[in-house]
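Note that one protein chain is taken out, while the other chains of the complex remain in position.
Chains here go by letter, A and B, matching the order in which they are written, and residues are numbered from 1 within each.
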Amino acid sequence: MSTNATVENLVPIFIMGKRYEVPETFTIMKAMEHTGYKFLRGCGCRGGVCGACSAVYRKAGDYHIRSGLACQTVVEPDMYLAQLPFYPALRQVYDYATTEAAAAAVFALYPELFRCVACNACTKICPMEVQVMDYVAALKRGDILQAAEQSFDCIQCGLCASRCMGELPQYHIAQVARRLAGGKLKPRAQHLADMLAAIQTGRFGDALADLRRADKDRLRTLYEQRELEPEMTGEEWRPQATVGL
Amino acid sequence: MPYPQQLKDLMKQVAATRAQRVAQKQSGWHFPFLSLDQRKEMLNHHPDFREEGRREVRVGPSKGYRVAHEIVDLLEARSRVDPDRLDLARVALETDVLIIGGGGAGTSAALLAQEQGASVVVATKLRHGDANTMMAEGGIQAATKGEKDSPYFHYLDVMGGGHFTNEPELVHTLVTQAPSAIAWLEALGCNFTKSPAGRLATIHGGGTSRKRMHYAADITGAEIMRTIRDEARNRGRDITLLEFSPAVELVLDERGHCVGAVLYNLETEEYFLVRAKAVILATGVCGRLHIQGFMTTNHYGATADGVVLGYRAGVPICFLHTVQYHPTGIVFPEQAEGILITEKFRGSGANLCNVDGEQFVNEREPRDVEAAAIIRECSVKGKGVPTPSGKAGIWLDSPMIELLAGEGTVKREFPGKYILLKRFGIDISQEPMLIFPTLHYQNGGLEYTSECTTKVPGLYVAGEVGGGVHGANRLMGNSLLDIIVFGRIAGENAGAYAKQAARPGALTLDHVRRYHQELASAGVGAERIAPMLLPDYTPPDVRGRQLTAQYQGTLR
Partner (left out) sequence: MRIAYYPGCTLKLTAQNLEAAALASLRALGLVVEELPRWNCCGAVASLAEDDLLHQVAPVRDLVRAAERGADRLLTLCAPCYNTLARANRLMAEDEEKRKTINLFMEEEPDYAGQVKVVHLLDFLRDDLGFEALATKVVRPLTGLKVAPYYGCMLLRPKRVAIEEHPTLLHRLLAALGAETVDFPAMTDCCGAYQILGHEAMALDASAAILRSATRRGAQALVTSCPLCDYNLGARQPDLRDRHGDLPELPVYYFTQLLALALGCAPEALRLDLSPPGCRRLLAERGAIAAAT
């Protein structure tokens, strides 16, 4: 029991209600592995970006439900925790190519957007501090670009959906918004299209063929002679040599 | 954990030289790059050059090749399934193209195979998108700015970074297909950072001669992955996703053509067969093998399964003796140990400094050189910064970025890392980060062609599981590029092959029997099985109490 004071850097935590003692500096993920859990679900990148390991917890004597990524959240004494590695939120299939980047298209896919009552439970639970309610609000008024920007750090863990009384699948809706913004609302890169055309017409064929024929020594020489674009210049820099351009 | 007082005191040395270093950078001065000969010398400090870290593999198509013990252990191991017990007549699922791996390469391949009219099954060990693609932060290289850059310079940079050992044909394909890979992603709605007029933002990466690294804030890989995953989900009628279902063995026909795989349902612990006309291996990488004990940036499932599967089926391996250690992994706080700090920090101007606050290497050397320089500074030179747990690290001076590019830049450009370290009480816009090299990338792998074919007909390779394009060292921003370019090629070619040329025969696992015989003859591997599927982080004392004498299932 907890009276064992010989190991002073251990703290008690409750994993799905069962008590374990774990080193106080561990993350929830390392603490669970330390107790003998072996993850199948609930563990992914171990670096805070994949959304596999969302955990919900309470602190002793506090009714607030808190959240964090198990791989990023350090344990606290008497933490009551569980993982929520999957949430059955509805994701609508849509044909990206023909979907118009307009509010009406998003509304048609996800009419439940209008079930939002601005309770803010989504934002409060988000482990990435995304302003979920705000991007839902932006979408309700048709501002796809703002929703795309505000949802950018979303890791699609599904915790928002798990807390939503309007039963919105916020993270799926945001994904539609980001793709419509990225591919249809923001202007395409003209320099990219120009480069594709240049490659298509074979502009670099000879220069590349020359490199392919070069032996190692010549490659080394060409490599060492490369003009290096200075770090602190803007887009205006141009190389002196025209070989390869 | 915030920095303890001892580190806060040491940090003052970095702050003391910061103003001068910022001024130097603004004036255009940079710490001298090493010459090619000096690089070679420096690389002696790289873990790849520790002979005691590797041994010869004694079986299989690349018998005699010396690679890391941890990889040899997997190659010299028996199958998870007994070929005699598996009923090959019971096929659970049939498809045109089976893709093993649900990361960036596998998903790109799925989309392109589907566009050939093929039915596609993607089998992945964890969730769709649980892959290193998701974790790639810095960016994706492509020569898209014709006024100063072209595939010619990209080619030279790739070859130089790989120490001129790369497969030229693969490099040629990589650099000439790069712009169309970016255009494809842009058209699918990927939010690359760009100007209001649509001009893509590009920066330098280690070893680049031109600023050609495109990015989406500091979550480039995640943005790419979630975009193409969303598209694959939209095409769910033709693309079936099998999550938590890793492949444990390839299935060949009597002519040796690849015609499917044995998959394993991790949750129900059942093995089942998928028959396919073509198979694409897109399984990624080996970081969770913790080669030479290094910490890793890789995701939980990075256990080199595809190398094991392909090797047993007869595909040789190449460049696997080189492993990339990312120069900058977090070494403090310990909870975040191994987590990658993107090279974009250095691309944006942050210096590396030793315990005395001195620069000792240009921050934009190729990764292997950079990592070797950090290891040397901490070991041979003894100028590392001591951490509370007795390790050593080097300062990455992120506050410089605020001084160079304006207040708020760190938070805006690196939101992921800013939030992560803020949770630990460290404000990286004000305090430098403590870093050390971390196991990051498998430079080598299965041999494949620029058409993504292998020695085994019907078996295709895409992404990090393959070797050759990066030679002995990959440059930053070329891995995301690799998976998109070769993922698409593999999907297109496998899809077309499945629809036209494939004439699959009867299923056999004879190659597994032969491999087992070879192991027995060499007298190795009887005690090991592979693929590993998942690493095991159970502490030894807990393991010692796990006394179950006999399991019904096969996972454990």
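In this text, a contact is a pair of C-beta atoms (placed from the backbone, for glycine too) under 8 Å apart; a residue touches a chain by one contact, two chains touch by 3 or more.
All figures in this text were calculated on a predicted structure; none of them were measured in a lab.
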Touching partners, among the displayed chains, of the absent chain: A
Candidates A:117, A:209, A:228 or A:243 - the one touching the absent chain: A:117
Hidden-chain contact residue, picked from the options A:142, A:187 or A:230: A:142
For subunit A, the residues touching the chain missing from this view: 103, 116-120, 123-124, 131, 133-134, 136-137, 140-143, 165
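Methods note: only the chains that are shown with their structure count from here on.
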Cα-centroid distance, subunit A relative to subunit B, in whole angstrom: 18
Sites on subunit B touched by subunit A in the complex: 1, 25-26, 28, 30, 35-36, 126-127, 129-130, 132, 134-135, 143-153, 155-157, 159-160, 164, 168, 172, 175-176, 179-180, 182-183, 186-192, 194, 196-200, 204, 209-211, 217, 219, 222-223, 226-227, 230-231, 233-234, 236, 244, 266-267, 297, 299-300, 333-336, 338-340, 349, 364, 404, 415-416, 419-420, 423-424, 534, 536-539, 542, 546
Touching residues (chain side subunit A, partner subunit B) in the complex: 25-27, 30, 33-36, 38-41, 43-50, 52, 72-74, 91, 93-96, 128-129, 148, 152-153, 155-156, 175-176, 178-184, 186-196, 198-199, 203-204, 207-208, 211-212, 216, 219-220, 222-224, 226-232, 235, 237-239, 243-245
